[in-house]
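A protein chain is absent from this complex, but the other protein chains hold their places.
The block that comes next holds subunit A.
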Amino acid sequence: MAAETGTPTTLTLKSNDDELFSVAESAAILSVTIRNMVEDGCAGGVIPLDNVDGKTLASVITYMNGISAIPADEEKKKSYRDKFLSDKDFETLADMVLAANYLNMSCLMDAVSAKIAQVMEKKSVGWVRRKFGIENDYTPEEEAAVKEEHKWTFEGVETDDDN
């Protein structure tokens, strides 16, 4: 539990590949998972995060520090999130969304999900398969049947595969 000393409390987080990170408690409790540990008094010593690797955890901590430094201004927070995610490739986004889910950080979870959804929006089925490496495991008959069942999803839709 945070000692009432007036100095900021620091937590130590450990990734599943044994990297250790120091982070201010005030930033770390953006994660509900970590906040619950702090509130339950189990945050002394090292907090093991078994589902997050060091590279992803470093990135999440950068986000925690960055977003918690912004005062309550939703516009500024949003623009920080957009900038933070702007240069991330899909592999990194997938790691981040899993980490955000595990750490129970709804703001990061929503932002990364929105970023992935944005990539898929207004794209053809073929484009999404190629972009994400999704293997089409339907037989031609099955695919035709699924397409028929979802015929309404193709009506009046203009895809924009070039961008």
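Assume a contact is a pair of C-beta atoms (placed from the backbone, for glycine too) under 8 Å apart; a residue touches a chain by one contact, two chains touch by 3 or more; residues count from 1.
Heads up, the rule we're going with is that contacts and distances are computed from a predicted model.
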Original post:
Can you tell which of "Serine/threonine protein kinase", "E3 ubiquitin ligase complex SCF subunit", "Protein CBG13792" or "F-box domain-containing protein" UniProt lists for the chain that's not drawn?
Top reply: "F-box domain-containing protein"
Subject >> Residues from subunit A at the interface with the omitted partner, ascending >> reply: 32-33, 36-37, 40, 42, 90-91, 94, 97-98, 101-102, 104, 106, 109-110, 113-114, 116-117, 120-122, 125, 128-129, 132-138, 142-143, 146-147, 149-150, 152-157
